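For this depiction, one protein chain was excluded, whereas all remaining protein chains were kept in their positions.
The block that comes next holds chain A.
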Amino acid sequence: PAETRDAAQARVRSLPAPVTDVARLCVCDLLVAQCDVNCCCDPDCSAEDFSLFTTCSVPVVIGDRRLCSQKAAVYSLDVEANPPERIFKLIDQVNPSIFCIHATNYKQALYLKSPEIPTPENFDQLLDKFGGATFSAEPDSWNLDTDVQNPPEANETSRYEYGVPVQTEDAFLRLPSPVVSSWCSDANPAGFLVNQATKCIRSVSVEKCDSIQALSMLFYINSSILASVFQVNITVQSIAVQSLNGMRTLLSRSEVLRLPMVLDELCINAVLGVNYHITHTDTGEIIEAAAAFVLGAISKEELSIEQSFEISFTQENTQPVPLSGNPGYVVGLPVRAGFQPQGYPFPAAFSACFTCSGPSSQTLSSMDIYEIHLSNKHSQLTILQSTSTQDCLAAQGARAPVLFGYNMISGCKLRITAAVKCQPLAQTLLDVLKGQSFPEYVASFGNSQAQDVLDWVPITQLHISEQMTSHTLQSSCQIPVSLGIEVKWTKYGSLVNPQARIVNVTATITTTTLKQLPSGRERIIPITSSVVFTDISSPAEPSYKAWPTINIKLPFDFFYPFV
């Protein structure tokens, strides 16, 4: 038993000896115990198999061709014979060149190197050499390069370059994100100037909620960011508390640190979302860092919560405005819209920017009385977003941004009973269709500045009423049932690089008469909203440059003495 195990280990330690006899080598013999087609050197093939071959895929098996004299196995098919048969010849191949290798005293010269078999003794050394993601054929030169690179890196924390992880005192600024699965991994560093938004799931338990680090605010702000010669502390910009039914309230005093604690079988002050805002100079130095938190409560039944993280970088003294194209709109980017400020009709005094106050991307309850400033950088045209419940009145204000070039349609169902009053219903439906703040102007180019009034296209509002029967009176109740936004755009600019430009936006509200229902009955009316993009570009007219004119004129005193 012990001897056989040693013997077995000794056998494993050495690889089988390589075959060097050309008569026994066959490169095309891939199938074991079966004849490979057109492989004349395959020992598994019989004479009948050879008679079916058309050609020999491997005509010569030879060692290194540069040797002066060596044995070669030559395989060929004799197609003249009937049936065709294979001819095998072992010949002495002579290399006539004067630089042929007569002899070598270096064993590995003409053969591939046998790899080292790992043994308990050399395993660590082999792991060092080959265990990484890459390894070099010359390990010595590899070490030399890393030594040279290391010293300059130590001084480079002052200036960050795009994509470089933001360094903090202990390691990197963490932006937990899902890796492989949806569970949060805390090892994802935030890259400089890389705006990211991630959502991941963290497993929690109410009993241990004050000991789970990732639920506490401290975890996200305790280490300070290393920047130039000093360290930048992460300040708390704002704290919003989210209740169990999804309503968020912004706290007025956000300096106080709120740590998670267990209260009445709930874990309160657990971090549900962090939004980092990093301010940097134009030379890449970080000067400010702030974090806006969303804290929430975790009930006993919940075993996991979804956390969302976002980081955005702003250059100091600038207001970042996301462009939807430069200059023409890019398909898939949101259509930019805005309002004109009050008191517009004095164009000479017009200098304020269009207020950027489209609905924010957070979900708002329709009863929400506080405004959320957390991500108020979008000014977009939005349409109703269909929800799973399909109930218009419980829609909760979910809106989807209108993306340029993407026709969208969405809707919900309205249940009408006899007790419903018409006028409030019409107003609610108008809110549902148009949203809290329906913009008045749409940018015609993707990079239109708010100061350029002429670059903005007004939204034309149309009302169409579906008259079901001719005797319906104007005074009877009309409720809006659909909103159709038609965006007409054209190609603008050069023929080879046309830019999309919005020319006309029309929002059409279609209303229908609400017939009074007999009591006890109810009706379901579908409400739809849609966005259609229409290309109204006129066919391009190529314009050519004028032929160059040859302009030869002699100077007036060219023939001086004679003229």
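Simple rule for what comes next: a residue touches a chain if its C-beta (ideal position, glycine included) is under 8 Å from a C-beta of that chain, and two chains touch if they have at least 3 such contacts; residues count from 1.
Keep this in mind: contacts and distances are computed from a predicted model.
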item	value
"Small ribosomal subunit protein mS29", "TMM80 protein", "Isobutyryl-CoA dehydrogenase, mitochondrial" or "glutathione transferase" - which is the UniProt name of the missing chain	"TMM80 protein"
From A:Ala109, A:Val256, A:Leu454 or A:Ile552, residue that would touch the chain that is not displayed	A:Ala109
Contact residue for the chain not shown (choose from A:Cys100, A:Val453 or A:Cys477)	A:Cys100
Where the unshown chain meets chain A, residue by residue	68, 97-106, 108-109
